[in-house]
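All protein chains but one are shown at their positions in the complex.
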Amino acid sequence: MGQLAAFIILSVVTLVSAVVVVASQNIVRSALSLIPTLLGIAGVYILLQAEYVAGIQVLIYAGAITVLILFVIMLTEHGTGARFRQVNEQVLPGTIAVAVLAALLMAVFFGTAWPRAAGTLPQYTATSIGTTFLTSAILVFIVTSFVLLVALMGAIVIARRER
Amino acid sequence: MLLVDWLYVGVFLVVGLAMAALPLAVVWALAPRLAQPQKRTTYESGVVPFGQAWAQFNVRYYLFSLVFVIFDVEVIYLYPWSIVFRQYGRYAFFVMLIFVGILLLGLIHAWRKGALEWT
Amino acid sequence: MTLGLTHFLVLSTLLFCLGLFAMLTRRNAVAILMGVELMLNAANINLVAFNKYVAPGALNGQVFALVVITLAACEAGVGLALVMSAYRNLETVHVDEINVMKW
Partner (left out) sequence: MRELAWLIPVLPLVACALIFAFGPRLPGRGAYVAIAGIGLAALLSIGIFVEGLGGAKAHELNVRWVPYGQTALDLGLRVDNLTTVMLLVVTIVGSMIFVYSVGYMHDDPRFSRFFAYLSLFAASMLLLVLANNLLFLYAGWELVGLCSYLLIGFYFEKPSAARASMKAFVTTRVGDLFMFLGILLVFFTLGTFRFEEIFAKVHAGALEGMMVGGLPLLTVVAVLLFGGAIGKSAQVPLHTWLPDAMEGPTPVSALIHAATMVAAGVYMVARTYLLFFESPGHGALTVVAWIGAVTALMAATIAVVQDDIKRVLAYSTISQLGYMMLGLGMLGYAAGMFHLMTHAFFKALLFLGAGSVIHAMHTNDIKAMGGLARAMPSTYWTFLIGTLALAGVPPFAGFWSKDEILLEAFHHHRGLYAMALAAAFLTAFYMFRVIFYTFAGTTRSHHAHPHESPAVMTRPLWVLAVFSAGIGLVGAPFLGNPFHHYLHFEGLKAPAFSWGVALAGVGASGAGIAAAAAVYHWKVVPSGALRRAAGPLFTLVAHKYYFDELYAAAVVRPTLAVARALRTFDVYVIDLIVNLFGFAGLGLARLYRVFDLYVVDGAVNLLGWIAQTAGGVLRYVQTGRAQNYLLAIALGVIVLLAAGLFR
């Protein structure tokens, strides 16, 4: 019961701030309201017994990526961007499409009888994640380093001012 | 997980908020107030501000934050690794050596491209 | 009524659709990227939720969520670099004005 209450509170926080992110005319406000959204999702992870993922969510998303987005906003648009039209002419078809998609996805989720495999989640997920990375997910582990390398180099090449 | 477990979080939350609020409250209670328009301007090292507050930043800021983000992400992998490191010994050491080595190439690239120079 | 998988699925669906709406309608490229982040987070909620309710034996869902976060960070870094590059060259971040490739 308490968990449900916590879930509802977190969902409301997440969705309301997400709506602000999507709908705000002020781009800075959008970026800032991304933070409660991501924090709310971190709470949802805790509800799902994924403490480590929750911590990373706070660290990377709420911390680093949001800062990056704010940087870019400050580097590009003069001011909050409020004097520009923020939406394009696709609002109506987009709304309809999104609504229909949401309805269809709900139908799928409600209409499916999800199976349940045996076993329980471990007590300390970080330990298990470390074991997974070093054993079955070793390839992911190494390839990820390549992805990061390529992203870093590519971003530097793209962002640097051409001389 | 019981609701009681959240009590610790609640206690920390309250204490943290109190730690932030208390100095402000003390200042609000004790400091004299003098209404002057200058006080409402943005503080810029004592200099009278000019121009807009939304100034264009230099690209360097972005590059620094980018490098920061990438190496921040490294933590995702470093932390679980450090927990199980003892268990796997030399194998884990070499795996991480490869991981860090590859990322080091990125750092070298950033350095060679001058992304780490401030001036 | 106890907390079940469906709750999380509904939350992720709504979040995903909000992100998609942002992608479809916002003109600002940064806003579109924020929409992408919302959609990725919706996917991550699904991954972690399915991990708990469908296959709790292993932590593959959480591991994958971590990888997605990594990729999201990379995506944000490169995407924002592209936005800045476009702004420098075209003086705009509005994607409907970036039409160099248009007929």
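So that you can tell them apart, the chains are marked A, B and C in the order they are listed, and the count of residues begins at 1 in each.
Throughout what follows, contacts are C-beta pairs under 8 Å (C-beta built on N, C-alpha and C of every residue); 3 or more make two chains touch, one makes a residue touch a chain.
Keep in mind that what you see is a predicted model, and the values were worked out from it rather than measured.
The chain that is not displayed touches the following shown chains in the complete assembly: A, C.
The chain omitted from view is touched by exactly one of A:V13, A:V67, A:A97 or A:V157, namely A:A97. Residue-level contact of subunit A with the missing chain is found at 88, 90, 93-94, 97-98, 100-101, 104-105, 107-108, 111.
Against the chain not shown here, subunit C presents residues 20, 23-25, 32, 95-96, 99-103.
Note that in this section only the chains that are shown with their structure count from here on.
The central chain of the assembly on a C-alpha centroid basis is A. The geometric centre of subunit A is 6 Å away from that of subunit C, both derived from CA atoms. Distance between chain centres (mean CA atoms), subunit A to subunit B: 18 Å. Of all residues in subunit B, those touching 2 or more other chains are 59, 62, 66, 69-70, 72-73, 76, listed in ascending order. In subunit C, the residues touching two or more other chains are 66, 69-70, 73-74, 76-77, 80-81, 84.
By the touch criterion stated above, subunit C contacts subunit A in their complex at residues 1-3, 5-11, 13-22, 24-28, 30-31, 33-35, 37-38, 41, 44-45, 48-60, 62-63, 65-67, 69-78, 80-85, 87-88, 93-94, 96. The part of subunit A that touches subunit C in the complex is made up of residues 1, 3-4, 7, 11, 14-15, 18-19, 21-22, 27, 30-31, 34, 37-38, 41, 44-45, 47-50, 52-53, 56-57, 60-61, 64-65, 68-69, 71-73, 75-77, 81, 84-88, 90-91, 93-95, 97-99, 101-102, 105-106, 109-110, 114-122, 125, 128-129, 132-133, 137, 140, 144, 147-148, 150-152, 154-156, 158-159, 161.
Only residues 66, 69-70, 73-74, 76-77, 80-81, 84 of subunit C touch subunit B when the two sit together in their complex.
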